[in-house]
Each structure stands twice: as C-alpha cells, then as structure tokens.
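Omission of a single protein chain aside, the complex is shown with its protein chains in their original locations.
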Amino acid sequence: MLTYILRRVLQAIPVFFGTTFLIYFMVFAMPGDPIAGLFGDKTPNPAVADALRAQFNLDQPFIMQYLLYMKDFFTGNLGVTFSGQQVSDVLARAFPVTLKLVLMAVVLEFILSVVIGLISGLRKGKFFDNISLVVALVLSSVPVFVAMFVAQYFVGIKWGLAPVTVGADTTWGAMFLPAAVIALTVYVTGMRLMRGSVIESRQADYVRTAYAKGLTHKRIVPVHIARNSLIPVITNTAASFGALIAGTTVTEGIFNIPGIGQVLYQAITQSEVPTVVTFVTILTVIYVIVNILVDLLYAVLDPRIRYV
Amino acid sequence: MSDSPVTAVDLNQDTDVLVHDSHNVDPNKPLVEIRDLAIGFTTQGGVVEALKGVSFDIFPGETVAIVGESGSGKSTTAHGIINLLPENGKITGGSVKFEGKDLAHAKKSELYKVRGRDIGFVPQDPMSNLNPVWSVGFQVREAVKANGLATNKKDVNARAIEVLKEAGLADAERRMAQYPHQFSGGMRQRVLIGIGLAANPKLLIADEPTSALDVTVQRVILDHLEALTRERNTALLLITHDLGLAAERATKLIVMYQGKIVEAGPSLKILQDPQHPYTKRLIASAPSLASQRISGTHVDHVGGEEAGIDVADLAAKHERAKANQAATPVVEVKDLTKIYSIRKGNFKSEPLRAVDNISFKIPKGSTLALVGESGSGKTTAAKMVLGLEKPTSGDIFLDGTNLAGASRSELFKVRRKMQPVFQDPYGSLDPQRSIGAIIGEPLKVHKVGDNASRDARIKELLDQVSLPTAVAKRYPNELSGGQRQRVAIARALALKPEIVVLDEAVSALDVLVQAQILQLLADLQSDLDLTYLFITHDLAVVRVVADEIAVMEQGKIVESGTADEIFSNAQTEYTQKLLEAIPGAGIEWGDV
Partner (left out) sequence: MSNRSSEHYVAPIEDANVEVDALKLKERKSNLWLDAWRDLRRRPLFYAAVAMVLLVTVMALWPTLFTDVPPNSDCSLSNSNGGAVAGHPMGFTRQGCDIYARVVWGARTSLAVGVLVVAITAVIGIPMGAIAGFFGGKIDSFLSRIGDIFFSIPYFLAAVVVMSVLSDLRSVWTIALAIGGFAWASLARILRAEILQVKNSDYIMASEAVGRGRMSTLMRHALPNSLTPVIVTLTIALGAAIVAEATLSFLGVGLGDTVMSWGNDISKAQTSIRTAPMSLVWPSLALTLTVLAFIVLGELIRDALDPKARARR
C-alpha cells in the first residue's frame, strides 16, 4: 500500500511539471508578441506591458522564463490581477467559497447516483429504470449554462423559491440551487456506473453463494450488492470533484458567486489574459492533486489493492 | 479432524436441537424427492427448456452424483433444488420436496430458513464465489449468524474459526482477517466447503466443487469433503462432468443429457453395464477409460459403430512411432530457460525461473506430451518453442535451425513448419473475421498462391477437419467450441507444417467432443505425418495421445519417458501423485 502511494505520487511529478509547462507554453510560445496576446482585444498600455514583461521574465530564454515562473508559483508569488489585488489574497478569499459550492454539489451528486443507480439496477428493464435513463440523458444533454438559466428563471424569478443570484451571501442555503443544478447535470455518469455495477454484482457468483448461505435479500442488497458497487461510484464522484472545481466558471459567473470560478469568469469576459493563465494553472494543479487523492482513495476502498 | 460436530455445537446450547435433528431421521425415507422438475430460461429467442421433467430421490446420508456435459441441465438441477436460478430462469413445473415441504413453491422466508441451515451449497469456481471486498472471516461469520448457530459476537467468532478449521485451514485464527485474493484456489474452496457445512446441513449440494483446481489439489479436497460428510451423515449431491470422479465418489449415479435423465442407478452397475446409448457413448469416450483399454487386452472389440476413439488405429500408430525413434528428431530443445522478473511491492523485483533448464526431443511423426499442473511452466515452454517468447538461455533446434538466435526473417520462414492450436476455442479466433479469412490468414501472410488457389486450399482444409465448406463465409460466434477448435486446427494446417503445438487444445471441450477432436488429431497425424507437441494438465488425455511424456513441475522436467513407462512405472513421487489423482483410475470399467 505504501509503495502504491509512493509510486502514484512519483508518477504525478512529471504530470505536474508537464501540465504547467504546457499551459505556459501555450501562452508564451504562440506566434506573435505574447504581450500583445495577453492584452487580447485591448491595446497594450506601455507601462503595464513593461510590468508584464518583468513579471513573466520575457527577457530570459524560454525555458528560464518557465522555471522562474514556477519558482514564483511555489513561493506563493502569484502576481497581481488587473485591478491590482494580490492573486494569493484573491485565492484565499475565493477558494473556500468554491470548495463549499463544489462539496455540496458532489454530495448531492453522490446521493443521486447511488440511490437512483441502485433502484434502477435492482429493477432493470422496469418502468423506473427506463424513466430514470431518459431523465438522465436529457439532463446530461443540457449545457450547464442553459440549465443555470432555466433554474434561475423558474426557481428564482417565477416561483421566487431561491435568490436569483448568490452575491456576498455565501451560506449553504443560498448556494443550494446552483449546487443542485450542477449535481443534476453531472450525476448521470455515476448513476449509470452504479446501475451497471449493481446489475453485474446481482449476477455475481458470490451473491448466489450468499443466498445459498441462507442470507436474506434484505442483507444481501446492502452488504454484497451495494457495497461492491460503491467503489467505482465513489471514485467517479471524487474525480468529478476535481472536474467541478475546475468547471465552476460558468456557474459562479451566472449566479454571481464570489469563488475562483467567478474570478476566472470575469478575467475571461474582460480579456485579462494573465489572470486567466494564473487561475487556469491554479485550477489545473488542484485538479492534478485531487486526481492523486482519488487514486489513493481507490486503494483504500479496494482490499485487492490495499493488501497486495 | 478430531473435532466432531457435536462437540462443536456443545459450545452453544441453543443450537443443539438442529444438529441432533439431522442425525435422527428415518434412513429409509427420502430426504429430497424431486418429481417432474421442469425449468425454463427466457432468452431473446423465447423460452428455452433447460430441464424437461427430472425425477429422483436423495436419501439421508447417501452420495448421489449427477453427470452430464455442459448444457445437460445438471447445474440447473442443483440450483433448482434450492430455488437459486439466474434471473431469467423459472421453475415451470414439478416439485422439489425436502422433508415433505415443496421448495419449488415455497415462500421466500421458508427458503431462507432451508438454505444454509438444512441444505448447504458448495459452488464451482472458488475464485468468484467469495466477495472480494469482505474478509474471509466476515463471510464465514455471516453464514454462522444467518443460520442461528450463535448470536453473540464471541460465539460467532469462535464458531467461524471452528468452521474453517474443520474445513482444513490450520491457521484459521490468523486467516480470518485476510481477504479472498490472499488465498490460493484450493484454500478458497476449503473456505466455501466450510461455509457450506457450517450449519451441519442434512444435504450438501456440491456443484463441480473441484473443476477449477489442479488434479492433486482436487483429490485432497474431495477426500476431505467425503470425510466430513460421512462423519456427519450428510447427504451429498455431487454435480460433475467427470464420469470417473462421479463413480469414485458416489453410490448412486444420474446421467443427464439435454435436460433429461437418461440413466440412473448404482454407480458401478452403470459404469460396468450401461444400457442407454448415450451413457455407452459417454463411457466409451471418457479418456480415463480409454487409457485402461489401451494398456489392457481389449483392443480387439472396440465398441459401437460410432465409438469415440479408434483405439486400434492409435495403437498401431504407437508401434510405428516406436520404430521411428531412431530417426532424427524434428524438434530438439536443449537447456531451455526462461526467467521473468516479478515486481515486488518494495520497488524491487525477484527473478522467477518459469522454465528451468529443460531439454527434450520429438522424433518425426510422434507426439510428445508436456504434462504439468498450473504454474509448472509448460505453457511458457510452448510459447518459446513457437517463437512467441524469447528464451533467457538455451537452444531450440527445428530441423537443424536454432530458433533461439534466429533473425526475424529466419523465424518467419520457420513458422511455416510449425503452427499452434490454443486452448480457448472462444478466444483463439478473431470474432470479426470470417472462418474462411481466419483459415486463409497464414497463406496470405506467407504470400502463398493467388486468391483462387487460396480459396481452394481453404475448402480442402475445411474438408480435412470435417466441416462443410459453407462455413467459410460464416463467423466464429456461429460455431460451437468443438467446431471452432476444428477451425483452429485447419488454420494450423494451412501452411502444411511439420509440427503442431497443441496447447491444452482439448481441455475446454466436453468429453464426447474431446474424443472427436482427439480422433481427428490422430487421423491427421497419420495422414500427414505430423509431429505433435501436446501441452496438457490432463494425464488421462495424455494416455490416449502421447508416445512420449515429459512431466514438468516448477519449471523443471522431473520425469520423462515413453507413455508406457510412465504409466506403468512412474519413478518420481510427483508423477505417481499425478497418476493417482486421475479420477476413477482405480475403478473397473465395463466393456461397451
């Protein structure tokens, strides 16, 4: 197990440098003047351009630029946004909000996946199974931003059940609606995994043996069917945790939630490319770390990996 | 096994009623009466009848064996008794009376009471029948609790340890916390037997309990199972495809074919004097029986016009092979070694000598059988001979060319002389290619002839393996296992090779089909003067096909010699153990 952890962490090192390098490369090795590129549609202000040149060490050879950038990144010197705030300050303020939102979404996703997947799997081919599939497919085809608008329009505007936007009020209650919408648009994968897994374990030899032992259906469903099916669902949910942190841009933009996604959203819509790059890098690093944790979680859940 | 079940139960007074109950039954009243049992499976093509009215009794304490090929309905019968059919299966008629209660029409709650407590079950495949995410101890305790053998935690644990000890796991206390994947196949089967017998049931159903295990392990486990059931007067219903095994273990034999019982009665009587044509045929084809006949004196009357193996022909061939001994060998393997490095947990690796310094020769036109249990290295050796694995050291001479150091183009040329047939008839044919394309592939790769001549050759090959030429346009999934194996043989013969490497080529087939394919191989050998390297774990089959035998154990050849020498006078303990383990070897078989 310890070797497994060590091996997994070692594997992540090239990935970590690879991803950050790739992002950096995309920005600074593109054709044309990178500074012009960083300004997007705007005309560069000479003073700001010079500051940027210094920040990204553009007078150095390319590989040095990257290394210096990584040094800054690790020492927490993440630069400033266009409005002059320290990125590290913004991060400290925004990250907990995003974490809260995503945590809520992931918990909801997990519950939906397990409950609906289990019932569908146990009633394969019956009415509930068919309906849940249709609903899931439709929900997964709706682009997140459309889903957000629909929720905003009906729940927020028409029925007045929830605030239309979240704003500064980042309580669990205020963020429930966007979290629920996220969960509804992503639970399909987990639900289908659970369903397939349940159907497979239902037919597994060890389940038949469990019946032959004299166990009742009531005991077999949770202990021998659901427990075995949970492993892929838990890891899938955990993996979506990383993806959702990286993907809250649209949600936080629309619901005006002051998390990392919103910072990125504003940077994108206002063409503040350096801020975009910084936050994409941060989100990618978080994503990489979460993926490692997911693999470790898998090892904890599956005794076949835990005890080699 | 000094622990008697009664002392075991004395620990928990509340359960002794149950145990004594099973000892005080009327021995002349059937424990189970099955009458006209019919079971159907719903498939896409409608309902398929798997059991078409099966009737038999099991008396207290007796051992009954059901023998049949795959699809005969033997396992369905076993599952039907405790009403544990797959989702698409249903009892469509008849009754299963257990102590007077009809289980076929019982309520779920009644079935829960009977299962485990009154009727134990030992499943076929030890690898898939324990839940991989729970510890072994958990799964045994669960059975103990469910059957009311103990209620408080301490007693449950004590009884669970006892169950495992009785099943032959010496260090049960330590083993309780381990997971199934940390157990060997034989160990797992012991756990499953322990679970099956945990509640001291009146009937134990064992569905092919040892088919997934090596022969030597098989024997030990069956002996143990027999001892346990005899000691407790437990009735045993043994499901098996192996006639020899059934006859050896059971007093009563039931032969099933296509969902019906074709013959039933005392085991020895059926073996020595079978009445039904199917049973006759089955007995004629069982390799363990055929082996008796070859070494015996019954060669003159080979029974039945469609008997499985033409023994006279085989015997003649053996003679010819012996005469050929002096001829130069086609294949010669010298000091062949393969070392794998096995990755260990702590970033280190450990060398594993999969094949350890083996040497053998195969004279032209004869068959060498490489015999061994799983992990003996026989398949690795075959792969090296085929050029599919690079040897670590040693030489493989094929008609004088050394394969070990051969260049790619030399190897390519040599492949024309040597072709394989693999074990799994379902895996060895590309499912997306037509049969014609599969058989013609070697011709195409070696650029033999044009399209028209290749088509003609494909037809010729299909003819040689007795398949109609119409099959060429069909796909593998339309054929049975035996037919696929014929296709694999046709492919192997396409380039007119001198040597065919048969890697467990008949192991996955039912007895009758196996006999057919062995006959085909024998015919082809004499017609085409082929040399066979026959890899197998099944000594009974070896007796029928081999001129010479090499026995492998842990990568080494421990004994080799002619078939007669090995079978009549094995020198090493290991070979003797293997020979003794052949089910039914010690039984007098009848002439058919």
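The first chain written gets the first letter, and so on, giving A and B; residue counts start at 1 in each chain.
Criterion: a residue touches a chain if its C-beta (ideal position, glycine included) is under 8 Å from a C-beta of that chain, and two chains touch if they have at least 3 such contacts.
Note that the coordinates shown come from a computational prediction; the quantities given were computed from them, not determined experimentally.
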Option touching the unshown chain, where B:His224, B:Lys269 or B:Lys556 are the choices: B:Lys269
Omitted-chain contact residue, chosen from A:Pro96, A:Pro143 or A:Gly167: A:Pro143
Absent-chain contact - pick from B:Glu231, B:Asp335 or B:Glu478: B:Glu478
Sites on chain A contacted by the missing partner chain, in the whole complex: 11, 14-15, 18-19, 22-23, 26-27, 30, 34, 37-38, 40-41, 124-125, 137-138, 140-146, 149-150, 152-153, 157, 196, 199-200, 243, 246-247, 249-250, 253, 264-265, 268-269, 271, 273, 276-277, 280, 283-284, 287-288, 291
Touching residues on chain B - with respect to the absent chain: 27-28, 30, 33, 55-57, 59, 62, 252, 257-258, 260-266, 269-270, 275-278, 281, 383, 386-388, 411-412, 415-416, 419-420, 422-424, 427-434, 441-442, 445-446, 467-468, 470-471, 473-475, 477-480, 482-483, 488, 491, 512-513, 516
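As a convention for this text, only the chains that are shown with their structure count from here on.
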Partner chain A, residues of chain B touching it in the complex: 79, 82, 84, 86-87, 108, 112-117, 120-121, 123-125, 128-135, 142-143, 146-147, 178-179, 181-182, 192, 195-196, 198-199, 345-347
Residues of chain A that touch chain B when the two form their complex: 3, 7, 202-206, 208-217, 219, 223-224, 227-228, 231, 301-304, 307-308
